[in-house]
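In this view, the complex is presented without one of its protein chains, the others remaining in place.
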Amino acid sequence: MSALLSVQNLRIELTTRDGVAPVIDDLSFTLDAGEVLSFVGESGCGKSMTALGIMGLLPDRIGRIAGGQIMFDGEDLTKASEKRLREIRGNDISMIFQEPMTSLNPVYTVGEQIAEVLRAHQGLSKRAAWAQAAELLDAVRIPNPRGRIDDYPFQMSGGQRQRVMIAIALACKPKILIADEPTTALDVTVQAQIFDLLRDLRRDTGTAIIMITHDMGAVAEMAERMIVMYAGRRAEEGRVDTILEHPRHPYTRGLVSCVPHITDHLTEARDVLTEVPGIVPSLRDFGQDQCLFAARCTMAEDRCRAQRPSAVAFGTDQRADCWRAEDV
Amino acid sequence: MTDQTNPQETTPTARSPFSEALEMFLRNYAAVAGLAILILIALAAVFGPGLYGTDPFDMVWAPFSPPGADGFLLGTDYLGRDLMAALLHGARVSIVIGLAAAFMSVVIGVSIGALAGYYGGLIEEVLMRITEFFQVLPTLLFSMVIVALFGASLPMITFAIGIVSWTAVARITRSEFLRIRELEYVTASRASGASNGKLMFSVILPNALPPIIVQAALMVGSAILFEAGLSFLGLTDPNVVSWGQIIGSNRQYILDASYTVTIPGLAIFVTVLCISLVGDGLNDALNPKLRQR
Partner (left out) sequence: MMTPDPLLRVQNLSVRFAVRRGGFMAAKSWLYAVDDVSFSVRRGETLAIVGESGSGKTTTALAVARLVAASAGSAHLGDTDLLALEGEALRQARARLQFIFQDPYSSLNPRLRAGAIVREPLDSQDNTAAGDRQGTVDRLFQAVGLRPEQQALFPHQFSGGQRQRIGIARALATQPELVICDEPVSALDVAVQAQILNLLRRLQGEFGLTYLFISHDLGVVQHMCDSVAVMYMGRIVEHADRLPLFNTPRHPYTVALLSAVPSVDKARRARAQRVLIPGDPPDPVNLPPGCRFANRCPLAEARCSQSEPPLREIAPGHKVACHLV
């Protein structure tokens, strides 16, 4: 079975004052239809850039795809025209963002904003679009959708606004939904509602989801596979359960154990949390021929600082880009 | 100490916000050029009259001798007075009035804006209504009335200009105070027991200064223009030469001897333009949001 989305050796470059930096450096992955894949990492590791690259929404004049392929349904998106990308965006691939406060237009009602997408992409009549907008609001579990369709964004809570964003994203039944930190700005009980909604929508529509997050708990809850990103490169990739059970990259291990988790049964014991010292390197230092995590890694040896590690496979579904992956 | 910060992080050198702003300013060539010309004008105003020696009120030659003729670089006016001497002396007066009036506006505007923005409530209501009152006054008319009533001395003209132009500073200061007052470092100072005076003047004000400095720079330019306008209308001390006064006293001869009006006009134009360029450069240098461009 061929994958729905297949990214090969993707390289995205960002031009900064200090020169050109590879914010995505030789990244390859695949996404199957109906699958949930999660990108994890700290801010500044290139998670969002991957999403923007797929959407063709890299910042003008600053960012560009410098190499590789993004094959979607047999079509290379890196070679597609702007017009074609516009057709794909919102229709085949949609995106929801972190900040539900600012991603809706404050001067239009939510109904108008949903109907607008339907009319633009699917050529529905005004009346048909309006009726379907109400159905979508119902599908994302906004109570009393026919009454709320005339609300302006400021009349809704943060959770409801994120539901409206999901309704807009799903309006054209996309094959892929990219969710960039979709619940980071929301309360946990609302986050649980949104996760529940996304899970049900995927089951009903078969939409594949790429979820970008920094929260391992959210990954465990939502995704089947995950890719841990560090400084523009893949650190580790594999099935979520496998990786959580036994991470093979020191960075993944750090990400899992540096956060205090609620476990099934708490005890008096509270250990000192594992620290990942230091911070993500600045863009200037991206792209060097060494392990970029070496500076923060407790296991680093000379080889790590001399050569970029190659992938080590564990079983069929786990790969870690680390020279000492066997020892982790 | 187990959790020293990452030893691989290089320690950045201690650079003050001032040195960063300076670097940013120096990158703006128009602003640097403007500043250079302004320095030349200031030097001319300070040392020019002493070096040049001629009294601008002395009749030294035949009236209306054009620039360059008979050894007078800029010619003479309708009374045969040396225009070069007038320009140099006038520079002093124009610049001093510009600086003094701008200074006065900043003092009034910052005080009122700071009090209104910091305390809020009734104090803010009253102060902002006063500000609005001054804002809607027809400025030229109001300052003409002041000068006409209290006499056309230099301090009075400065006062008349300053009293009508502080409102912009007050509004900027108030809005900056409103914004910064809510930031957590101000709360942090308050939580550690800082007094109101300390909060206002040593915590909030330094952070509110950048837009005020820019506004003050631009105000020097507009005060010079304002003074020229008043002088042109004759509302000026007849015993003191200023650029506006040169234009005003020669205006009847604009067709016969246009240089007597254009030359001081050009001086005003160049000075105000340079001030604007410097103000613009300051704006870029002091505004951290633009710094990343």
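Just so it is clear, A and B label the chains in written order, and each chain counts residues from 1 on its own.
Just so we're on the same page, a contact is a pair of C-beta atoms (placed from the backbone, for glycine too) under 8 Å apart; a residue touches a chain by one contact, two chains touch by 3 or more.
This is a predicted model, so every value here is computed, not measured.
Enquirer: Please identify which residue in A:P22, A:P145 or A:G159 touches the non-displayed chain.
Expert: In the full complex, the listed residue that touches the missing chain is A:G159.
Enquirer: From the listed residues A:D150, A:D196, A:E301 or A:D317, report the one that touches the chain absent from this view.
Expert: Of the listed residues, the one touching the omitted chain is A:D196.
Enquirer: Considering the whole complex, which of A:L37, A:L198 or A:A218 touches the chain not shown?
Expert: Spelled out, the listed residue whose C-beta touches the missing chain is A:A218.
Enquirer: List every residue of chain B that touches the chain not included in the displayed model.
Expert: Within chain B, the residues that touch the unshown chain are 1, 3-5, 9, 11-12, 14-17, 183-185, 187-195, 198, 203, 206-207.
Enquirer: So which bits of chain A touch the chain we can't see?
Expert: 42-43, 143, 157-160, 187-193, 195-196, 214-218, 220-222, 241, 244, 254-256, 258-268, 270, 272-277, 279-280
The rule we apply is simple: only the chains that are shown with their structure count from here on.
Enquirer: Centre to centre, by mean C-alpha position, how many angstrom separate chain A and chain B?
Expert: Here the centre of chain B sits 52 Å away from the centre of chain A.
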